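All protein chains of the complex are present and in place, except for one that has been dropped.
Chain IDs A and B follow the sequence of writing; residue 1 opens each chain.
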Amino acid sequence: MEASTLRKLIHLSFIVALSLPFIFPINIPISVNKSTQDAYNTVESIPEGSIALINFDFSTQSAPEVYPQALAFLKHAIRRHFKFVITTFESPDAVLYAKQALASVDLTGYKYGKDYVHLGYFPGKETSISAFGRDVHGLVKTDADGSSIVDMPLMQQIQSAKDISIWLIGSYNSQPFITQIYAPYNAIMISASDGSSYQSLYTYYQSKQLKGLLNGARGGAEYEGLLGYAGQAKAIMNVQNFSHVFFIGAIVIGNIIYFRRGKKQ
Amino acid sequence: MNLTLAILLEAACTFAIWSYLYKENPVYRLFEYVFIGISVGHILVMSISSINGSAIVPLLAGNVLYIIPIILGFTLYFYFSRSFYYLYRIPMALLVGTGVGLGIRGAAHSTIINQTIANISLFKLGMDWLSLLKGLAIVVGSVSVLYYFIFTYYVEQKGVIKNAMRLPRYFIMLTFGALLANVVMVRTSYLSGRLIFLWTTDAIYTIPIAIAIFSIGILYDKGFLHIKKK
Partner (left out) sequence: MSLIRRDLPVWIAFLVGVIILADYVFTFPGLQVASTTLTNWAVIVTAFSFGIGALNIIQRQSKIIIRRDKYWIYSVVLIIILFGTLGIGLVGSINHPYYKILFDNVMAPLNVTMSSMLAFFLASAAFRVFRAKNFESILLLIAAVFVMLQNAPIGELIWPGLPVIGDFFVTGFAAGGNRGIQIGAAIASIGFGVRILIGQEKRWFGRTE
(Lines give C-alpha, C1' and ligand atoms only; values in the text may rest on other atoms or scores of the structure.)
Protein backbone atom coordinates (compact mmCIF):
# COMPACT_ATOMS: atom_id res chain seq x y z
CA MET A 1 0.00 0.00 0.00
CA GLU A 2 1.28 3.48 -0.87
CA ALA A 3 2.51 5.55 2.06
CA SER A 4 0.15 8.46 1.33
CA THR A 5 -2.87 6.13 1.08
CA LEU A 6 -1.92 4.45 4.37
CA ARG A 7 -1.56 7.87 6.01
CA LYS A 8 -5.02 8.95 4.81
CA LEU A 9 -6.56 5.69 6.04
CA ILE A 10 -5.00 6.19 9.46
CA HIS A 11 -6.38 9.75 9.59
CA LEU A 12 -9.85 8.53 8.61
CA SER A 13 -9.87 5.72 11.16
CA PHE A 14 -8.59 8.18 13.80
CA ILE A 15 -11.46 10.62 13.25
CA VAL A 16 -13.97 7.72 13.23
CA ALA A 17 -12.50 6.39 16.51
CA LEU A 18 -12.79 9.82 18.13
CA SER A 19 -16.40 10.17 16.96
CA LEU A 20 -17.42 6.90 18.70
CA PRO A 21 -17.93 8.44 22.19
CA PHE A 22 -20.67 10.64 20.72
CA ILE A 23 -22.48 7.64 19.26
CA PHE A 24 -21.75 5.27 22.19
CA PRO A 25 -21.37 7.59 25.18
CA ILE A 26 -19.35 6.25 28.10
CA ASN A 27 -18.83 8.00 31.40
CA ILE A 28 -15.78 6.77 33.29
CA PRO A 29 -15.29 8.47 36.67
CA ILE A 30 -12.07 10.43 37.05
CA SER A 31 -10.00 10.17 40.22
CA VAL A 32 -8.43 13.35 41.51
CA ASN A 33 -4.69 13.89 41.33
CA LYS A 34 -2.83 15.22 44.39
CA SER A 35 -1.77 18.43 42.61
CA THR A 36 -5.40 19.19 41.65
CA GLN A 37 -6.64 18.43 45.18
CA ASP A 38 -3.96 20.75 46.59
CA ALA A 39 -5.13 23.50 44.23
CA TYR A 40 -8.72 23.08 45.41
CA ASN A 41 -7.72 22.95 49.08
CA THR A 42 -5.59 26.09 48.71
CA VAL A 43 -8.54 28.08 47.38
CA GLU A 44 -10.76 26.69 50.16
CA SER A 45 -8.22 27.77 52.78
CA ILE A 46 -8.28 31.46 51.76
CA PRO A 47 -10.83 33.44 53.85
CA GLU A 48 -14.06 34.49 52.15
CA GLY A 49 -14.08 38.05 50.86
CA SER A 50 -10.35 38.05 50.08
CA ILE A 51 -8.99 39.60 46.91
CA ALA A 52 -8.06 37.18 44.14
CA LEU A 53 -6.40 37.74 40.79
CA ILE A 54 -7.72 35.48 38.04
CA ASN A 55 -5.46 35.42 35.03
CA PHE A 56 -6.87 34.43 31.63
CA ASP A 57 -3.85 33.88 29.39
CA PHE A 58 -4.28 31.56 26.44
CA SER A 59 -4.74 31.92 22.72
CA THR A 60 -7.65 30.56 20.69
CA GLN A 61 -5.36 27.62 19.95
CA SER A 62 -5.14 26.37 23.53
CA ALA A 63 -8.59 27.58 24.59
CA PRO A 64 -10.26 24.12 24.44
CA GLU A 65 -7.86 22.91 27.10
CA VAL A 66 -7.15 25.95 29.28
CA TYR A 67 -10.47 27.85 29.13
CA PRO A 68 -12.40 25.19 31.14
CA GLN A 69 -9.70 25.37 33.84
CA ALA A 70 -9.80 29.18 34.00
CA LEU A 71 -13.60 29.09 34.07
CA ALA A 72 -13.47 26.59 36.96
CA PHE A 73 -11.16 28.98 38.86
CA LEU A 74 -13.64 31.81 38.27
CA LYS A 75 -16.58 29.71 39.50
CA HIS A 76 -14.64 28.65 42.58
CA ALA A 77 -13.68 32.26 43.34
CA ILE A 78 -17.34 33.30 43.12
CA ARG A 79 -18.37 30.38 45.31
CA ARG A 80 -15.84 31.54 47.93
CA HIS A 81 -17.18 35.11 47.62
CA PHE A 82 -13.75 36.44 46.66
CA LYS A 83 -13.43 39.88 45.20
CA PHE A 84 -11.44 39.46 42.01
CA VAL A 85 -9.66 41.22 39.17
CA ILE A 86 -9.18 39.56 35.79
CA THR A 87 -6.00 40.21 33.83
CA THR A 88 -4.31 39.09 30.62
CA PHE A 89 -0.55 39.49 30.15
CA GLU A 90 0.36 37.53 27.03
CA SER A 91 -2.45 36.50 24.68
CA PRO A 92 -4.89 39.24 23.67
CA ASP A 93 -7.38 36.54 22.59
CA ALA A 94 -8.00 35.72 26.25
CA VAL A 95 -9.66 39.10 26.86
CA LEU A 96 -12.66 37.97 24.82
CA TYR A 97 -12.68 34.58 26.52
CA ALA A 98 -12.70 36.36 29.90
CA LYS A 99 -15.73 38.37 28.78
CA GLN A 100 -17.38 35.14 27.65
CA ALA A 101 -16.64 33.55 31.05
CA LEU A 102 -18.05 36.53 32.96
CA ALA A 103 -21.21 36.36 30.84
CA SER A 104 -21.63 32.64 31.57
CA VAL A 105 -21.36 32.72 35.39
CA ASP A 106 -23.91 33.85 37.98
CA LEU A 107 -22.72 37.20 39.34
CA THR A 108 -25.64 37.75 41.72
CA GLY A 109 -24.43 39.87 44.61
CA TYR A 110 -21.40 41.09 42.65
CA LYS A 111 -21.11 44.72 41.59
CA TYR A 112 -18.66 45.78 38.89
CA GLY A 113 -15.99 48.10 40.27
CA LYS A 114 -16.71 47.15 43.89
CA ASP A 115 -16.48 43.34 43.81
CA TYR A 116 -14.86 42.57 40.48
CA VAL A 117 -13.00 44.36 37.69
CA HIS A 118 -11.91 43.14 34.27
CA LEU A 119 -8.61 44.94 33.67
CA GLY A 120 -7.88 43.71 30.14
CA TYR A 121 -4.64 43.12 28.28
CA PHE A 122 -1.08 44.27 29.07
CA PRO A 123 1.50 43.15 26.53
CA GLY A 124 4.97 41.94 27.41
CA LYS A 125 4.34 38.84 29.53
CA GLU A 126 7.19 38.83 32.05
CA THR A 127 7.71 42.61 31.80
CA SER A 128 4.05 43.47 32.34
CA ILE A 129 3.67 40.89 35.13
CA SER A 130 6.63 42.42 36.94
CA ALA A 131 5.30 45.95 36.40
CA PHE A 132 1.86 44.91 37.67
CA GLY A 133 3.28 43.26 40.76
CA ARG A 134 5.42 46.28 41.63
CA ASP A 135 2.88 49.08 41.11
CA VAL A 136 -0.57 48.23 39.81
CA HIS A 137 -1.69 51.82 39.25
CA GLY A 138 1.58 52.66 37.48
CA LEU A 139 0.68 50.15 34.76
CA VAL A 140 -3.13 50.05 34.84
CA LYS A 141 -5.08 53.22 34.06
CA THR A 142 -8.26 51.81 32.50
CA ASP A 143 -10.24 48.58 32.55
CA ALA A 144 -10.86 46.29 29.57
CA ASP A 145 -13.58 48.60 28.17
CA GLY A 146 -11.53 51.80 28.57
CA SER A 147 -13.20 53.10 31.76
CA SER A 148 -10.96 54.76 34.33
CA ILE A 149 -10.12 52.61 37.36
CA VAL A 150 -9.28 55.50 39.68
CA ASP A 151 -12.71 55.66 41.33
CA MET A 152 -13.31 51.91 41.51
CA PRO A 153 -13.43 50.87 45.17
CA LEU A 154 -11.80 47.47 44.50
CA MET A 155 -8.88 49.04 42.64
CA GLN A 156 -8.30 51.46 45.51
CA GLN A 157 -7.57 48.42 47.68
CA ILE A 158 -4.97 46.99 45.27
CA GLN A 159 -1.67 48.87 45.02
CA SER A 160 0.72 45.96 44.40
CA ALA A 161 1.01 42.18 44.42
CA LYS A 162 1.09 42.24 48.24
CA ASP A 163 -2.59 43.22 48.31
CA ILE A 164 -3.68 40.09 46.42
CA SER A 165 -4.42 37.07 48.63
CA ILE A 166 -4.36 34.38 45.94
CA TRP A 167 -3.35 34.16 42.29
CA LEU A 168 -5.49 31.85 40.14
CA ILE A 169 -3.47 31.53 36.97
CA GLY A 170 -5.53 30.27 34.03
CA SER A 171 -2.60 30.28 31.67
CA TYR A 172 -0.97 27.60 29.55
CA ASN A 173 2.41 28.46 31.13
CA SER A 174 2.61 30.20 34.48
CA GLN A 175 6.43 30.29 34.74
CA PRO A 176 6.63 34.12 34.34
CA PHE A 177 4.34 34.46 37.37
CA ILE A 178 6.58 32.21 39.42
CA THR A 179 9.73 34.13 38.49
CA GLN A 180 8.26 37.64 38.80
CA ILE A 181 5.61 37.28 41.53
CA TYR A 182 6.38 34.29 43.74
CA ALA A 183 10.09 35.04 44.10
CA PRO A 184 9.78 38.69 45.28
CA TYR A 185 6.40 38.53 47.06
CA ASN A 186 6.02 34.90 48.22
CA ALA A 187 2.55 34.91 46.71
CA ILE A 188 0.06 32.02 46.99
CA MET A 189 -0.46 30.76 43.43
CA ILE A 190 -2.29 27.89 41.79
CA SER A 191 -2.04 27.29 38.10
CA ALA A 192 -3.73 25.71 35.15
CA SER A 193 -1.61 24.24 32.38
CA ASP A 194 -1.84 22.78 28.97
CA GLY A 195 -0.65 19.20 29.13
CA SER A 196 2.74 19.85 27.56
CA SER A 197 3.72 22.49 30.13
CA TYR A 198 2.46 20.40 33.08
CA GLN A 199 5.72 18.49 33.36
CA SER A 200 7.93 21.55 33.51
CA LEU A 201 5.56 23.32 35.90
CA TYR A 202 5.44 20.22 38.12
CA THR A 203 8.97 20.96 39.34
CA TYR A 204 7.73 24.34 40.60
CA TYR A 205 4.76 22.64 42.30
CA GLN A 206 7.13 20.11 43.84
CA SER A 207 9.30 22.97 45.15
CA LYS A 208 6.13 24.54 46.63
CA GLN A 209 6.38 27.71 44.52
CA LEU A 210 2.98 26.67 43.15
CA LYS A 211 0.51 25.50 45.78
CA GLY A 212 -1.54 23.55 43.24
CA LEU A 213 -1.35 22.58 39.57
CA LEU A 214 -3.89 21.23 37.08
CA ASN A 215 -2.79 18.76 34.41
CA GLY A 216 -4.37 20.12 31.25
CA ALA A 217 -7.81 18.88 30.27
CA ARG A 218 -7.59 16.05 32.83
CA GLY A 219 -6.90 18.56 35.62
CA GLY A 220 -9.78 20.68 34.40
CA ALA A 221 -12.13 17.67 34.52
CA GLU A 222 -10.90 16.80 38.03
CA TYR A 223 -11.44 20.37 39.23
CA GLU A 224 -14.91 20.48 37.66
CA GLY A 225 -15.71 17.26 39.52
CA LEU A 226 -14.55 18.78 42.82
CA LEU A 227 -16.79 21.78 42.18
CA GLY A 228 -19.68 19.45 41.40
CA TYR A 229 -20.36 19.98 37.72
CA ALA A 230 -19.42 18.35 34.40
CA GLY A 231 -18.18 20.93 31.91
CA GLN A 232 -16.21 20.96 28.66
CA ALA A 233 -13.12 19.39 30.25
CA LYS A 234 -15.12 16.32 31.30
CA ALA A 235 -16.53 16.01 27.78
CA ILE A 236 -12.98 16.20 26.37
CA MET A 237 -11.79 13.46 28.74
CA ASN A 238 -14.56 11.14 27.47
CA VAL A 239 -13.04 11.50 23.98
CA GLN A 240 -9.49 11.10 25.35
CA ASN A 241 -10.29 7.50 26.39
CA PHE A 242 -10.75 6.51 22.75
CA SER A 243 -7.87 8.61 21.43
CA HIS A 244 -5.33 7.24 23.90
CA VAL A 245 -6.41 3.63 23.26
CA PHE A 246 -6.04 4.35 19.52
CA PHE A 247 -2.52 5.73 19.99
CA ILE A 248 -1.37 2.84 22.17
CA GLY A 249 -2.88 0.37 19.69
CA ALA A 250 -1.15 2.15 16.78
CA ILE A 251 2.24 2.02 18.53
CA VAL A 252 1.86 -1.68 19.41
CA ILE A 253 0.55 -2.77 15.99
CA GLY A 254 3.12 -0.66 14.17
CA ASN A 255 5.96 -2.24 16.13
CA ILE A 256 4.59 -5.79 15.65
CA ILE A 257 4.46 -5.26 11.86
CA TYR A 258 7.95 -3.71 11.91
CA PHE A 259 9.52 -6.61 13.82
CA ARG A 260 7.73 -9.25 11.71
CA ARG A 261 9.05 -7.60 8.53
CA GLY A 262 12.52 -7.54 10.06
CA LYS A 263 12.35 -11.28 10.90
CA LYS A 264 11.16 -12.17 7.37
CA GLN A 265 14.12 -10.27 5.91
CA MET B 1 -32.67 22.58 13.32
CA ASN B 2 -31.26 26.03 13.86
CA LEU B 3 -28.35 26.47 11.49
CA THR B 4 -27.40 30.08 12.12
CA LEU B 5 -24.75 31.91 10.12
CA ALA B 6 -22.40 31.59 13.09
CA ILE B 7 -22.69 27.80 13.22
CA LEU B 8 -22.36 27.47 9.44
CA LEU B 9 -19.25 29.65 9.43
CA GLU B 10 -17.65 27.71 12.25
CA ALA B 11 -18.40 24.35 10.61
CA ALA B 12 -17.11 25.60 7.24
CA CYS B 13 -13.85 26.77 8.87
CA THR B 14 -13.38 23.37 10.53
CA PHE B 15 -14.01 21.28 7.41
CA ALA B 16 -11.98 23.61 5.17
CA ILE B 17 -8.86 23.15 7.32
CA TRP B 18 -9.43 19.39 7.64
CA SER B 19 -9.55 19.16 3.81
CA TYR B 20 -5.76 19.64 3.93
CA LEU B 21 -5.48 16.10 5.32
CA TYR B 22 -6.36 14.82 1.86
CA LYS B 23 -4.43 17.38 -0.16
CA GLU B 24 -3.69 21.10 -0.18
CA ASN B 25 -6.50 22.81 -2.06
CA PRO B 26 -7.84 26.32 -2.87
CA VAL B 27 -10.48 26.22 -0.11
CA TYR B 28 -7.88 25.45 2.57
CA ARG B 29 -5.62 28.18 1.19
CA LEU B 30 -8.44 30.73 1.26
CA PHE B 31 -9.30 30.06 4.90
CA GLU B 32 -5.60 30.11 5.82
CA TYR B 33 -5.26 33.64 4.42
CA VAL B 34 -8.53 34.66 6.13
CA PHE B 35 -7.12 33.43 9.45
CA ILE B 36 -3.91 35.42 9.03
CA GLY B 37 -5.88 38.55 8.16
CA ILE B 38 -8.18 38.31 11.19
CA SER B 39 -5.33 37.42 13.58
CA VAL B 40 -3.23 40.39 12.52
CA GLY B 41 -6.24 42.71 12.66
CA HIS B 42 -7.14 41.42 16.11
CA ILE B 43 -3.67 41.88 17.58
CA LEU B 44 -3.53 45.41 16.16
CA VAL B 45 -6.87 46.24 17.81
CA MET B 46 -5.68 44.91 21.18
CA SER B 47 -2.30 46.70 20.98
CA ILE B 48 -3.90 50.04 20.09
CA SER B 49 -6.34 49.60 22.95
CA SER B 50 -3.45 48.80 25.31
CA ILE B 51 -1.44 51.84 24.16
CA ASN B 52 -4.52 54.02 24.64
CA GLY B 53 -5.09 52.72 28.17
CA SER B 54 -1.47 52.67 29.35
CA ALA B 55 -0.01 55.76 27.65
CA ILE B 56 -2.49 58.09 25.91
CA VAL B 57 -4.96 58.33 28.80
CA PRO B 58 -2.32 59.29 31.43
CA LEU B 59 -0.65 61.67 28.95
CA LEU B 60 -3.93 63.49 28.35
CA ALA B 61 -4.51 63.51 32.11
CA GLY B 62 -1.37 65.64 32.49
CA ASN B 63 1.45 63.15 33.07
CA VAL B 64 3.83 64.47 30.35
CA LEU B 65 6.54 61.85 31.03
CA TYR B 66 4.43 59.33 29.07
CA ILE B 67 5.44 61.12 25.85
CA ILE B 68 8.83 59.37 26.13
CA PRO B 69 7.60 55.76 25.71
CA ILE B 70 5.22 56.92 22.96
CA ILE B 71 8.12 58.52 21.04
CA LEU B 72 10.25 55.41 21.66
CA GLY B 73 7.41 53.25 20.38
CA PHE B 74 7.16 55.21 17.13
CA THR B 75 10.98 55.10 16.81
CA LEU B 76 10.62 51.30 16.47
CA TYR B 77 9.16 51.88 13.00
CA PHE B 78 12.54 53.05 11.71
CA TYR B 79 12.96 49.29 11.25
CA PHE B 80 11.55 49.89 7.76
CA SER B 81 13.96 52.72 6.92
CA ARG B 82 17.21 52.08 5.01
CA SER B 83 18.98 55.29 6.06
CA PHE B 84 17.86 55.56 9.69
CA TYR B 85 17.54 51.88 10.58
CA TYR B 86 19.97 52.31 13.52
CA LEU B 87 17.41 54.44 15.42
CA TYR B 88 15.30 51.28 15.80
CA ARG B 89 17.99 49.92 18.12
CA ILE B 90 17.29 52.54 20.83
CA PRO B 91 13.80 51.34 21.87
CA MET B 92 15.01 47.79 21.29
CA ALA B 93 17.75 48.46 23.83
CA LEU B 94 15.08 49.36 26.39
CA LEU B 95 13.19 46.13 25.66
CA VAL B 96 16.35 44.00 25.67
CA GLY B 97 17.72 45.57 28.88
CA THR B 98 14.39 45.13 30.70
CA GLY B 99 13.96 41.58 29.45
CA VAL B 100 17.49 40.56 30.40
CA GLY B 101 17.29 42.19 33.83
CA LEU B 102 13.97 40.56 34.68
CA GLY B 103 15.04 37.25 33.15
CA ILE B 104 18.27 37.03 35.18
CA ARG B 105 16.40 37.88 38.39
CA GLY B 106 13.79 35.20 37.77
CA ALA B 107 16.19 32.53 36.57
CA ALA B 108 18.54 32.94 39.52
CA HIS B 109 15.97 33.03 42.29
CA SER B 110 13.06 30.84 41.15
CA THR B 111 14.81 28.27 39.05
CA ILE B 112 18.35 27.81 40.34
CA ILE B 113 18.06 28.63 44.04
CA ASN B 114 14.52 27.45 44.82
CA GLN B 115 14.78 24.29 42.73
CA THR B 116 18.10 23.36 44.36
CA ILE B 117 16.60 23.91 47.82
CA ALA B 118 13.66 21.71 46.77
CA ASN B 119 16.06 18.94 45.77
CA ILE B 120 17.79 19.11 49.14
CA SER B 121 14.53 19.11 51.11
CA LEU B 122 13.07 16.10 49.29
CA PHE B 123 14.10 13.64 52.00
CA LYS B 124 12.48 13.54 55.43
CA LEU B 125 12.60 11.03 58.27
CA GLY B 126 9.73 8.55 58.25
CA MET B 127 8.82 9.03 54.58
CA ASP B 128 7.17 6.06 52.78
CA TRP B 129 9.16 3.99 50.28
CA LEU B 130 7.31 5.37 47.23
CA SER B 131 8.16 8.98 48.15
CA LEU B 132 11.75 7.89 48.86
CA LEU B 133 12.03 6.27 45.41
CA LYS B 134 10.52 9.35 43.77
CA GLY B 135 12.91 11.61 45.65
CA LEU B 136 15.89 9.50 44.56
CA ALA B 137 14.65 9.56 40.96
CA ILE B 138 14.32 13.36 41.04
CA VAL B 139 17.74 13.98 42.63
CA VAL B 140 19.65 11.48 40.48
CA GLY B 141 17.80 12.62 37.37
CA SER B 142 18.31 16.35 37.89
CA VAL B 143 21.99 16.09 38.85
CA SER B 144 22.91 13.68 36.06
CA VAL B 145 21.00 15.59 33.36
CA LEU B 146 22.55 18.89 34.52
CA TYR B 147 26.03 17.33 34.44
CA TYR B 148 25.31 15.91 30.97
CA PHE B 149 24.32 19.29 29.52
CA ILE B 150 27.03 21.39 31.13
CA PHE B 151 30.09 19.12 31.03
CA THR B 152 29.74 16.96 27.93
CA TYR B 153 29.50 19.79 25.40
CA TYR B 154 33.06 21.06 25.68
CA VAL B 155 34.90 18.03 27.04
CA GLU B 156 34.82 14.52 25.62
CA GLN B 157 34.21 12.12 28.46
CA LYS B 158 36.30 8.95 28.75
CA GLY B 159 36.29 5.69 30.71
CA VAL B 160 33.83 5.21 33.55
CA ILE B 161 32.32 8.69 33.16
CA LYS B 162 31.58 8.01 29.48
CA ASN B 163 29.58 4.89 30.40
CA ALA B 164 27.91 6.71 33.27
CA MET B 165 26.69 9.34 30.77
CA ARG B 166 24.15 6.77 29.58
CA LEU B 167 22.12 7.36 32.75
CA PRO B 168 21.20 11.00 31.98
CA ARG B 169 20.34 9.98 28.41
CA TYR B 170 17.90 7.42 29.82
CA PHE B 171 16.36 10.08 32.06
CA ILE B 172 16.03 12.41 29.07
CA MET B 173 14.32 9.64 27.08
CA LEU B 174 11.88 9.02 29.94
CA THR B 175 11.23 12.77 30.14
CA PHE B 176 10.56 12.99 26.41
CA GLY B 177 8.32 9.92 26.56
CA ALA B 178 6.18 11.55 29.24
CA LEU B 179 6.21 14.78 27.21
CA LEU B 180 5.05 12.86 24.12
CA ALA B 181 2.09 11.47 26.08
CA ASN B 182 1.15 14.94 27.26
CA VAL B 183 1.47 16.40 23.75
CA VAL B 184 -0.87 13.65 22.52
CA MET B 185 -3.37 14.65 25.23
CA VAL B 186 -3.06 18.34 24.34
CA ARG B 187 -3.51 17.95 20.58
CA THR B 188 -6.37 15.48 20.92
CA SER B 189 -7.99 17.96 23.34
CA TYR B 190 -7.95 20.56 20.59
CA LEU B 191 -9.44 18.01 18.17
CA SER B 192 -11.99 16.95 20.79
CA GLY B 193 -13.13 20.56 21.11
CA ARG B 194 -13.96 20.62 17.41
CA LEU B 195 -15.72 17.26 17.55
CA ILE B 196 -17.77 18.35 20.58
CA PHE B 197 -18.92 21.38 18.56
CA LEU B 198 -19.78 19.24 15.52
CA TRP B 199 -21.56 16.44 17.37
CA THR B 200 -23.36 18.23 20.22
CA THR B 201 -24.67 21.40 18.54
CA ASP B 202 -26.82 22.01 15.46
CA ALA B 203 -23.61 21.74 13.43
CA ILE B 204 -24.31 17.96 13.37
CA TYR B 205 -26.48 18.63 10.32
CA THR B 206 -23.43 19.89 8.41
CA ILE B 207 -21.59 16.55 8.80
CA PRO B 208 -23.45 14.70 6.00
CA ILE B 209 -23.15 17.79 3.77
CA ALA B 210 -19.39 17.91 4.43
CA ILE B 211 -19.02 14.16 3.74
CA ALA B 212 -20.89 14.61 0.43
CA ILE B 213 -18.69 17.58 -0.60
CA PHE B 214 -15.47 15.72 0.39
CA SER B 215 -16.58 12.65 -1.57
CA ILE B 216 -17.30 14.73 -4.68
CA GLY B 217 -13.94 16.47 -4.28
CA ILE B 218 -12.05 13.17 -3.94
CA LEU B 219 -13.86 11.62 -6.93
CA TYR B 220 -13.07 14.73 -9.03
CA ASP B 221 -9.43 14.61 -7.95
CA LYS B 222 -9.17 10.93 -8.91
CA GLY B 223 -10.66 11.73 -12.35
CA PHE B 224 -14.02 9.97 -12.06
CA LEU B 225 -16.14 13.09 -12.56
CA HIS B 226 -14.43 14.73 -15.54
CA ILE B 227 -16.67 15.36 -18.53
CA LYS B 228 -15.19 13.62 -21.57
CA LYS B 229 -14.69 15.94 -24.58
CA LYS B 230 -16.07 14.62 -27.82
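Heads up, the rule we're going with is that a contact is a pair of C-beta atoms (placed from the backbone, for glycine too) under 8 Å apart; a residue touches a chain by one contact, two chains touch by 3 or more.
Here the structure is a predicted model, which is why all the values come from computation and not from measurement.
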Seminar exercise, completed: Shown chains contacted by the missing chain are A, B
For this session: Can you work out which residue in A:A63, A:V85 or A:L119 touches the chain that's missing from view?
Result: A:A63
Problem set entry | Among A:T36, A:S130 or A:S174, the residue in touch with the chain that has been omitted | A:S130
Exercise. On chain B, what residues meet the omitted chain?
Worked result: 5-7, 9-10, 13-14, 17-18, 20-21, 29-51, 54-55, 65-66, 68-70, 72-74, 76-77, 79-80, 85-86, 88-105, 107-108, 111-112, 115-116, 119, 130, 133-134, 137-146, 148-150, 168-185, 187-188, 190-191, 193-194, 197
For this session: Mind listing the chain A residues that contact the chain we can't see here?
Result: 3, 6-7, 10-11, 14-15, 28-31, 33, 59-64, 93, 95-96, 99-100, 122-124, 127-128, 130-131, 134-135, 138-139, 145, 184, 195, 198-200, 202-203, 206, 215-216, 218, 237, 240-241, 243-248, 250-251, 253-255, 258
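The rule is short, and it goes like this: only the chains that are shown with their structure count from here on.
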Problem set entry | chain A-chain B separation of Cα centroids, rounded to whole Å | 14
For this session: Name, in rising order, each residue of chain A that touches chain B in their complex.
Result: 8, 11, 18-19, 22, 61-65, 92-93, 95, 120-123, 126-127, 130, 139-142, 146, 148, 176, 178-180, 182-183, 194-196, 198-199, 203-204, 206-209, 216-218, 232, 235-236, 239-240, 243-244, 247
For this session: State the interface residues of chain B toward chain A in the complex, per the touch definition above.
Result: 21-22, 42-43, 46-47, 49-50, 52-54, 57-58, 95, 98-99, 102-103, 105-107, 109-111, 114-115, 117-118, 138, 175, 178-179, 182-186, 188-196, 199-200
